[in-house]
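Here the complex is missing a single protein chain, while all its other protein chains stay put.
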Amino acid sequence: MPKLKEECGVFGIFDHAEASNLTYLGLHALQHRGQESAGIVTSDGVNLHKHRAMGLVSDIFSEDVLAGLPGRSAIGHVRYSTTGSSQTKNMQPIVINYFRGALSIAHNGNLTNAKTLRDELEGEGAIFQSTTDTEVIVHLIAKSKEEKLVQRVIEALSRCKGAYSLMFLTPEMMIAARDPYGFRPLVMGKLGDSPVFASETCAFDLIEAEFVREIEPGEIVIVDEKGVESFKPFGEQKHSYCVFEYIYFARPDSFLTGRNVYQVRKSLGKQLAQEHPAEADIVVAVPDSGVPSAMGFAEETGLPLELGLLRSHYMGRTFIEPQQSIRNFGVKLKLNAIREVLDGKRVVIVDDSIVRGTTSRKIVKMIRAAGAKEIHMRISSPPTKFSCYYGIDTPIKEELIANSLDTDEIRKYITSDSLGYLSMEGVMKAVNSSKNVNGKEHFCNACFTGKYPVELTDQKAKINQLKLFGE
Amino acid sequence: MPKLKEECGVFGIFDHAEASNLTYLGLHALQHRGQESAGIVTSDGVNLHKHRAMGLVSDIFSEDVLAGLPGRSAIGHVRYSTTGSSQTKNMQPIVINYFRGALSIAHNGNLTNAKTLRDELEGEGAIFQSTTDTEVIVHLIAKSKEEKLVQRVIEALSRCKGAYSLMFLTPEMMIAARDPYGFRPLVMGKLGDSPVFASETCAFDLIEAEFVREIEPGEIVIVDEKGVESFKPFGEQKHSYCVFEYIYFARPDSFLTGRNVYQVRKSLGKQLAQEHPAEADIVVAVPDSGVPSAMGFAEETGLPLELGLLRSHYMGRTFIEPQQSIRNFGVKLKLNAIREVLDGKRVVIVDDSIVRGTTSRKIVKMIRAAGAKEIHMRISSPPTKFSCYYGIDTPIKEELIANSLDTDEIRKYITSDSLGYLSMEGVMKAVNSSKNVNGKEHFCNACFTGKYPVELTDQKAKINQLKLFGE
Amino acid sequence: MPKLKEECGVFGIFDHAEASNLTYLGLHALQHRGQESAGIVTSDGVNLHKHRAMGLVSDIFSEDVLAGLPGRSAIGHVRYSTTGSSQTKNMQPIVINYFRGALSIAHNGNLTNAKTLRDELEGEGAIFQSTTDTEVIVHLIAKSKEEKLVQRVIEALSRCKGAYSLMFLTPEMMIAARDPYGFRPLVMGKLGDSPVFASETCAFDLIEAEFVREIEPGEIVIVDEKGVESFKPFGEQKHSYCVFEYIYFARPDSFLTGRNVYQVRKSLGKQLAQEHPAEADIVVAVPDSGVPSAMGFAEETGLPLELGLLRSHYMGRTFIEPQQSIRNFGVKLKLNAIREVLDGKRVVIVDDSIVRGTTSRKIVKMIRAAGAKEIHMRISSPPTKFSCYYGIDTPIKEELIANSLDTDEIRKYITSDSLGYLSMEGVMKAVNSSKNVNGKEHFCNACFTGKYPVELTDQKAKINQLKLFGE
Partner (left out) sequence: MPKLKEECGVFGIFDHAEASNLTYLGLHALQHRGQESAGIVTSDGVNLHKHRAMGLVSDIFSEDVLAGLPGRSAIGHVRYSTTGSSQTKNMQPIVINYFRGALSIAHNGNLTNAKTLRDELEGEGAIFQSTTDTEVIVHLIAKSKEEKLVQRVIEALSRCKGAYSLMFLTPEMMIAARDPYGFRPLVMGKLGDSPVFASETCAFDLIEAEFVREIEPGEIVIVDEKGVESFKPFGEQKHSYCVFEYIYFARPDSFLTGRNVYQVRKSLGKQLAQEHPAEADIVVAVPDSGVPSAMGFAEETGLPLELGLLRSHYMGRTFIEPQQSIRNFGVKLKLNAIREVLDGKRVVIVDDSIVRGTTSRKIVKMIRAAGAKEIHMRISSPPTKFSCYYGIDTPIKEELIANSLDTDEIRKYITSDSLGYLSMEGVMKAVNSSKNVNGKEHFCNACFTGKYPVELTDQKAKINQLKLFGE
């Protein structure tokens, strides 16, 4: 089983006349969480109906397709994965028909003991259809001897470690579940009397649903015709909200744990300006994700914000590179530097993070080629040194430039005149600038610090195995 | 023949080993000029090869498709039209096989006497395949008794009135032609020794071609194995560059008539701030087109620029609206207002133009619903009162809100607290702020003033005809 | 313009509530006349609607597609052509919009002066879209100065030489026309009060229309709201019905010029048995076309008819031949010899014709390999020595084995023990066995005799041209 990293978004709506239409709109609003495939499963009270395909939500779901998804309840999923080929078999929501009827599941997150559980299940004769860790949960539910679905779900989740924000759908019932650490977001709202669930509040805005509250870490919420019921079977844990959702992943208009994401990002930029000011003429953002922090940086420093990099919004899946190689081709398709803005200027470039460093290097070179006199790169997060195992698609740590180079070596590699990363303390100041938390909230910052809140079972097993074989 | 309005982009490259690949990239950079269909025609020296389809450039042209377009010369076209159904028969470039061989043509602009010419040609037995005015040019060329292609092209164009920036391709030759008024842009560059042509310079940036000069109004440039030759067969005219390219249509990173478009737009915002300042707390752009002028407005006034409207970049072709109608559905799919930014604020909203007023009204209402205390709408161009007949897709004037309402009536309709349009003089100041032109350049501003530089032959004929029938 | 040979079928129905559905069924019954592409054009009284595609009728026309073809009148076309690539541009019916409105045309046959007329039209500036001779008729109609459509059609057809059975459709009118020689069939019927037209009566059987009469050679029939009117503008000609329709091309259940095709074929087999009896044990048909004559041969000789060759009815478009070459691959996919039937037997094989000889050779070898002791090949027509220019797809005469080899040489090539062709007199006896014609009917037998009833204008021009260049 190849290591599978995924980014995803989930949505659910219970007992509404237009369940499939609204789920499709909800997924459209969550499209930024996964652009590779999407799917919707509906319940008409007796059967489940599904449609899943590779591609964008708006390409997959036509009026005809939605008309073929009848019923008053629905869950949906958008997904991005880094495994090479288009993996249609890994599309979600998963739907199975087992002894006790039909069951569908949509998952955002990554289990850290998926491989270990899978080996055990397969040893007992279980046949897997996909390579997703989500299917492990399905098999655990199918094997449970408990009578009630919620008990089977609890039994199954009690064996799973890691990150999960889950939506389940059966013909009669919907279940939302979030792991005890709360790595990935999951919010609850209502549209009229219908309960709705989503990874982010921006999905509620589009369908005009009202935000009610976050699903709490470790909470399992069951919705059926009798109403909404909440369980907390796993006891208390120190929360580990993912800080990277605020830095990069979530949509700027979303509201997570009481914070507006755009405002957090602007604060990150202001904090960054305080920690790493620059003698410069203009501030330029790397669009789109660097824009809010560049606005904060410009506001804090008083330097003018200029559109020095233009982003193309007509990106397709792949582009054919001519044989006469084009300098910085991959970046150039997406970004163009405006010479008239940059020529002769000392430029501050603001971006949210540096992963492998190759894109930053191309951007710096492109800006230099457009005439910039000095280039000061500013990053609104600490150096990304460690891989995420909880649902953000970062490469293995060997590919992370900050894992092997220090800041000045990175600066040399990307060829900028200076480079400043925001400190971990600075991040937390910005995150908490708009909310008085009294130290009650905790965040996972493993990608910056290497402190993993939940044991990496599969990863360890692999390391041990490698040791055994002397590798 | 229904009135057909089109926006388009054209591209051409002569004698390069990767003609089709580079044309595809060129069209990708010109995608903003037309998202409905795209096409490439190549010459292998003996035959022409074409591929055209509805959709975006990156969806239409795969590696396989490009491999099926052999040859060292190519022209390409992107197109948007307002005629209802998907008109595959109107896709460009047009390719014909006539008495003298194969000929391809790609057209940006609109002829104002197309219907008159078509009636004449059909009366003589000509059979048209499309409803485009471009096909009129093709038939005029086919009927010409001249021996040399360039003479046949000149004879044909001498009968055409209106706007045209044209690329022609035959198995041996490429021709670029721009109407005597120069309504639509057309630039020439070179990539190594290969001549290239494009609607805008941003296409050159992507393929790393060097900008050489604009094709002059009234100029016909012929490229064949003997080299590049220029003709000016139609005498001098007072130029009429389209001012709306600077205000809205061209890409911010393009360089037209010696001006960078982004900088012109930022100047429009500054000029707007001088003409129509506002007592406000924040400036918010209507993304993406309103961003540069909002930056100018904020810089001129010193007010903070905030991300109060977030744009979704995953727009598909159509969206299914649920029956439980969603307020401002069409706009909401594209834009979301961020309550945490807008709540309790006095907000300046900057946009480039108001057409029918319906979108502006939805935006104002959406911002008001997000808690804004006051809303001051600022537009970086004069009221759009007249329809364009030279290649910009504006609705008929009866649908233009500024054609029937004055500024205060429009303000009431869109429900803003104040509304300010930039004056025509202000536009010209901004356009010329970055260039000393000494009054030598002229612009078409017919959409604001109703002064049409070239006679609207078909339009008049229609009016007369309507009069005859007492309508 | 490459020489284009086509086989086709046409259908038309006027003023019926289910025009498109019935045309689709009519084309299904005519599918044997052309399996490459099919099309239907309907009139709703104001506009024409078309759908054409490559493939079989039953694959092209779904319920949805037919629902998109509204109106009470329709014409249809099935087509097979020998030009290599899939020529979507040559699909029929052709639809044009010209000065006088919309016009559609479906053509079965081949003009012998198409190239000559096309050269003339293109010299005057006409632009052709296809390489079909049918488009020549369209341009001639468009150029005519006559007011009434029927007069324009007559003017156009008066310039055309060769074979044509034509269906025209305009929003208000349907026209059926057959060339003065009557090469290709065209019959008229009625379904209730609605006039129907088809290449063969089998199309009437399926939709339960009543056969009324043949369209006479040189007749033009006009149908509009005023009724049915007949014209004979071209004077009398000696008829030249295609004899090959009876031998091979028409469907056995069709009724042409007062004869049932199956019964003519069975008579051909009886006549063949009289002319070329054989000392043999069994008679085996080459299915499907050789079955009726084999039945006649068996009945006449008293020899048992056996299923020695089995035909597969699941043939697709193309088949991938393995590299380990399979003997007689092309024939083997379609036919399999049954060893248990053939082993040790003296076998008479009956087929309708030999074209290149390669298939016959493979069949003889396959039967020999299955154990046959002697093989006596019998052909129910004379040697095919000349190419058809009137609508049957025969190869150029250089590829016809009987053009260069005599009967005994052919026998050696196909490796049979004997070979007998039916004589021309025998064919005529069989054709007239079921009808007393008193010598009043004449048939075109050019493919056997080289006597071409209508001048081959293009062919001659080409020969002269080749002479000029010393070829």
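As written, the chains take the letters A, B and C, and residue 1 is the first residue of each chain.
Everything that follows uses one rule, which is that a contact is a pair of C-beta atoms (placed from the backbone, for glycine too) under 8 Å apart; a residue touches a chain by one contact, two chains touch by 3 or more.
This structure is a prediction, so every number in the text was calculated from the model and none was measured.
Although it is left out of the displayed model, the omitted chain contacts the following shown chains in the full complex: A, C.
Only one of A:Gln129, A:Ser158 or A:Ser404 touches the absent chain when the whole complex is considered: A:Gln129. In the complete assembly, the contact with the undisplayed chain comes from C:Asn336, out of C:Asn336, C:Thr407 or C:Ser423. Which of A:Val65, A:Ala142, A:Val355 or A:Ala461 touches the hidden chain is settled by the complete complex: it is A:Ala142. Touch with the hidden chain on the side of subunit C covers residues 17-18, 21-22, 24-25, 28-29, 31-32, 35, 56-59, 61-63, 66, 202, 205-208, 251-253, 255, 260, 262-263, 266, 288, 291-292, 295, 299, 304-307, 310, 312-317, 319-320, 322-324, 326-327, 332-333, 336-341. Residue-level contact of subunit A with the missing chain is found at 96-99, 122-129, 138-139, 142-144.
FYI, only the chains that are shown with their structure count from here on.
If each chain is drawn as a node and touching chains are joined, the picture is a simple open line. If you lay the C-alpha trace of subunit A over that of subunit B, the rotation comes to 180 degrees, to the nearest 5.
Central chain by Cα centroid: B, whose mean Cα position is closest to the mean of all protein Cα atoms. Look at the contact of subunit B with subunit C and you find the same residues on each copy: over half of the numbers used there are shared.
If you average the Cα atoms of subunit A and of subunit B, the two centres end up 37 Å apart. A straight line joining the Cα centres of subunit B and subunit C is 52 Å long. Annotation for subunit B: no residues touch 2 or more other chains.
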